[in-house]
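To start, the structure under review is shown below, and the notes come after it.
One protein chain is absent from this view; the other protein chains keep their places.
As written, the chain order gives the labels A and B, with residue 1 at the start of each chain.
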């Protein structure tokens, strides 16, 4: 749509600007202030310069949490994106099955995150949970409380359970926008299932897939509540992701300076990724 | 209103005033010559001068972090490098 140049539009944006500035800019300024100082409570602050950043950048704890988070995000993407595409391709195209599938698949997306954690915490328990009990009955030595590998599996399956539907719904939205004529043309040419996917469906899904990948990456990169409820970051530190570590540092240990420095590094990474997302998105839309 | 909890210090205040001044400067620049001077630079997509400022600032932040992590705590060199980087961004991106 052609938009007219009018700087008075600023007045319409002003309420949003003030509101978000209050809840975004003031806290961010505070974080920057804290990150260069040390405190022993009572609002007594001492200049620390870049010490906290130095400590964060050379701390194994930070890089390990970062590494775990990146591995987690990578695994999530590798599982959820192909699985989501596969399910979306097999969704019914019309009839009563469509709303039923949409509603049932979307349900996990709308469950409060800590309840998602609770559901899986219970579901995976070996004494009272269906999953844990069944795995035990089948002879697996499954215990997500003590075994890091089982804890990871649980957290990953939980995330797949929670968020694959988002990929499915996005891909489905892309698929239904393909006109029937495309499929008919492909049929006349005798195109194989793979060719239809590769040359008709995938190109139409490009844009939604881009959104899906970025949303899933962003959200898994800042995941907190679900793994925290299930494993509490344990056993040991094996499922402590960036956000869990940050909250531990800031609220658990009340280590304001270090937590603030970590927040800034974290936030800068998010800024960079958001910018890439936004740029690719706008460039893609401009091409169309 | 009590603002001690925000723990302002002179350097951070100077930092934010600089950012604010930069934003005001960009607004005035935009007012004087509207359109944002869009062009396609080395990144192969269209950028305006606002994008270039954002890239400069974000890049500078990462340069500082990298300097701190890889070289040492003397950030004046990182600042100098950032200025060179910013000039590069405004010239070529």
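Definition applied: contacts are C-beta pairs under 8 Å (C-beta built on N, C-alpha and C of every residue); 3 or more make two chains touch, one makes a residue touch a chain.
We adopt the following convention: contacts and distances are computed from a predicted model.
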{"item": "Chain excluded from display, named as in UniProt, from \"Sulfite reductase\", \"Electron transfer flavoprotein subunit alpha/FixB family protein\", \"NADH-quinone oxidoreductase subunit J\" or \"Putative sugar ABC transport system, permease component\"", "value": "\"Putative sugar ABC transport system, permease component\""}
{"item": "Residues in subunit B touching the chain absent from view", "value": "1-3, 5-6, 26-27, 30-31, 48, 50-51, 54"}
{"item": "Contact footprint on subunit A, counting only the chain that is left out", "value": "1-10, 12-13, 15-17, 19-20, 22-24, 26-28, 30-31, 34, 86-87, 89-92, 97, 99, 101-115, 118-123, 127-131, 133, 161, 164-166, 168-170, 172-174, 183, 186-188, 190-193, 196, 208, 211-212, 215, 218, 221-222, 224-225, 229, 242-244, 246-247, 250-251, 256, 259-260, 263, 266-267, 270-271, 273-275, 277-278, 281-282"}
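To be clear about the criterion, only the chains that are shown with their structure count from here on.
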{"item": "Whole-Å gap separating subunit A and subunit B, where each centre is the average of the chain's CA atoms", "value": "28"}
{"item": "Subunit B-touching residues of subunit A, taken from the complex the two chains share", "value": "5, 26, 29-30, 32-34, 36-37, 39, 43, 45, 47, 49-50, 53-54, 57-58, 265, 268, 271-272, 275, 279, 283, 286"}
{"item": "Subunit B residues touching subunit A - in the complex, by the definition given at the top", "value": "4-9, 11-12, 15-16, 34, 45-46, 54, 58, 61-62, 65, 68-69, 73, 75"}
